[in-house]
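Just one protein chain is left out here, and the rest sit where they should.
Chain IDs A and B follow the sequence of writing; residue 1 opens each chain.
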Amino acid sequence: MLIAVGSLAAMGIALGGLLGIAARYLHVEEDPLENELMGLLPGSQCGQCGFVGCGQYAAALAHEHAPVNLCAPGGKSVIEALAKRLGVSADTSDHEEKGPEYALINEDLCIGCLRCIGECSTDAIVGAVKSVHTVLTENCHGCAKCFKICPTEAITMCKVPVTLGNWHWDKPHADAQH
Amino acid sequence: MMTYTDKSGPFTHAATSVSKTMNTVLLALVPATLFDIWLFGWPALFLFAITIGACMGAEALCLNWAGKPLKPTLCDGSAALTGWLLAMSLPPWAPWWIAVLGAVFAIPLAKHVFGGLGQNVFNPAMVARVALLVSFPVQMTLFVLPHPMFATGSPGFMEALSITFGTGTLDSMSAASALGFIKTELSRGVPVAESIKQVPSLMDLASGVRIGSMGETSAVLVLLGGLVLLARRIISWHIPVTVLGTLFIMGTLFNAVDPTRFTPGWFHLMSGATFLGAFFIATDYVTSPVSKQGQLVYGIGIGLLTWVIRTFAGYPEGMAFAVLLMNSLTPIIDQHFRPRMFGRTRKGQPLPLKGE
Partner (left out) sequence: MKLFPVRGGIHPDYRKERTSEGAIVALPLPKALYLPLQQHIGAPAEPVVKAGDAVKKGQLLAKGAGAVSAPTHAPTSGIISAITEVAAPHPSGLAQLTIVLQPDGKDEWAELPAALDPSTASPEDIRARVAECGIVGMGGATFPSAVKLGLGTQKPIETLLLNGAECEPYLTCDDRVMREYAAEVVDGARIMARALGAAKIVVGIETNKPAALAAMTEAAKTFADVEVVGVPVQYPMGSERHLVQAITGLETPARKLTADLGVVVHNVGTARAVHDAVRFGRPLIARVVTVSGGAVAKPQNLEVPLGTLVSELVAFCGGLTEPPRRIVNGGPMMGQPLPSLDVPVIKGTCGILALTAVETNEQPVGPCIRCGTCVTICPCGLVPVEMASYIRKDNLEAAATAGVTDCVSCGSCSYICPSHIPLVHYFNYAKGALAAQGREQRKQDKTKELVEIHNDRVEKLAQAKREAAAAKKAAAAAAAAAQVETPQ
C-alpha cells in the first residue's frame, strides 16, 4: 500500500517537475497564433477595428476573444479567414457588408495640404504642396484614414462599382422548402 | 419590355419530374399487386388500402407540423410508394394496426425526423418492416396459404373485415414462408437437401401461387415491373444486377460445396422478396449512392449481406436488414466512389501530358 502510494506520488512529482521544466525551457516568446492572424489582416494599420493597428487587433483576437468581424477594409473574406483559423463561427449578420470602397478627392475642395498623403499607408495618394492630390484607385484599399483627416472634406469614399468584368450571378434564391 | 433575368440557364427543361418518376414506379408495381390481391383475397386488399392511406395521412400530418405546403409533396407519390412497398412486405392477412404502426415507423420516424423527402438516410418502408418484425415477430411471420378471391373457402367481404379489423387469428394462418420453413427445418437437424424438396418447385415459386408476403409471391410479375423500370430508365441495371448476381453466385457456390447446409442460388433468387428488394427497394433513389460505381459496390454489399443473414443469422429473410445496413454506408460510398473528372486522374490531379 505504502509502496503504491509512494511510487505514484514520486511519479507525479517527477512528471510534474518535468512539465514545469519543459514549460520554462520550451517557452515560446512570440505567439505563433498572433503572427498567423496578423498575416491574415490587411496590415494597413487603419484602426477602423477600434484597436491601434493590425498587430493589436491580432493580439486581441488571439488572447481576448475579440470579435472576428471588425476589419472593415478586409471585408467578408478576412472575417471568414479569421473565423476559420480560430475555429469560431463567423457572425456576419451584424457585420454590415459595405463592399469594397475607394477614396475619391474632389478637386474643387482639395487645398493641397499633404495631410492625406501622410496618412495613407499604401502610398495611394499622389500630390505636392498646394497642388491638387489624386488617388491611385488601384492602390487604394478603402481604409478611409484620409477621409477622416481631410480638413476640407474633399475626400469621399465610393463603392467599387460592379462592372461587366466583375459581375457574377447571385446565389439562387428560389430554393426548396426545406 | 422587361423579361426575367433572375435565373441563369438553361431555359429549357426535360419533361422529368419527381411525381412522374414515382408514378412510373407505382405503375410498375400494379401487375404484381393485382395478382397478390387476387391471391390472398379481401384481407389483402384491406391491408393494402390501410397501409397506403396511413402513410399518406402520416405524411400530411408531418408536413402540416413542419409548416410545409401539403400539395407538392403529398401529390408526388413518394408517400404512396412508401406505403405501397411496405404493404407488399407485410403478411397479407396482418391486422390493421400492423399497417398503421408501420406507417408511423416509416413516415414520421424514418423520413420526417431527417427532414422529409430526400433527406432520410434509411429506406422508410424497410425501417418500418424491420421495426415491425422485431416488435411483433408473431404477427409478422404468420403467413397464409393462398386464398384466391372468390374461390371456395376464401373469406368473403364481411369475413375479411373481421380478419383485418378483428382480433383472432385463423387456423389457416399457421404456415411459414419457404425461407422460414427451411431455416426451421435446419435448426431441427433436417438438411437443406431434404427440406427443399418440400417447398414449392421453381415454377411454383415463380408463378407465385404460394405462401409469403405480397411482394414475396409473384416473383415473375415483380421482375416484369423491374424490367419496365429499366426500360423507362427510372433505374439502371447496376443495383439489381449486382444484388441478384451476388446472391446467386454466393448461393450456388456454397451449395456446390455443401448442399446439406446451404440453399442453392436459384432458391435465393426465387424465395423471399428478392426481386422486389433488388428492383424496387435497393434502388430507392434517396438512400442509394448517386454514382454508378457506388451503386455497384452498394449492390454487391446488399447481395452479400442478404446471403449472410439468410444463411447464418436468426432471421430467415435478410433483404430488409441488408438494405438498411448498406443505407448507412451510402454517404461513405458516395464519398469514395465517384466518377473520374474530365481531364483528371482518379485522385483529382490533372492528367499528365504525353512526355511529361
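Structure notes:
Note that in this section contacts are C-beta pairs under 8 Å (C-beta built on N, C-alpha and C of every residue); 3 or more make two chains touch, one makes a residue touch a chain.
All values reported here derive from a predicted model rather than from experimental measurement.
Across the entire complex, the residue among A:Glu64, A:Asp108 or A:Asp123 in touch with the chain not shown is A:Asp123.
Counting over the whole complex, chain B has residues 1-5, 7-18, 20-21, 72-73, 76, 78, 116-119, 236, 285-292, 295, 334, 338-344, 348, 350-354 touching the chain that is not drawn. For chain A, the residues touching the chain absent from view are 42-45, 73-75, 77-78, 100, 120-124, 139, 141, 162-164, 166-172, 174-178.
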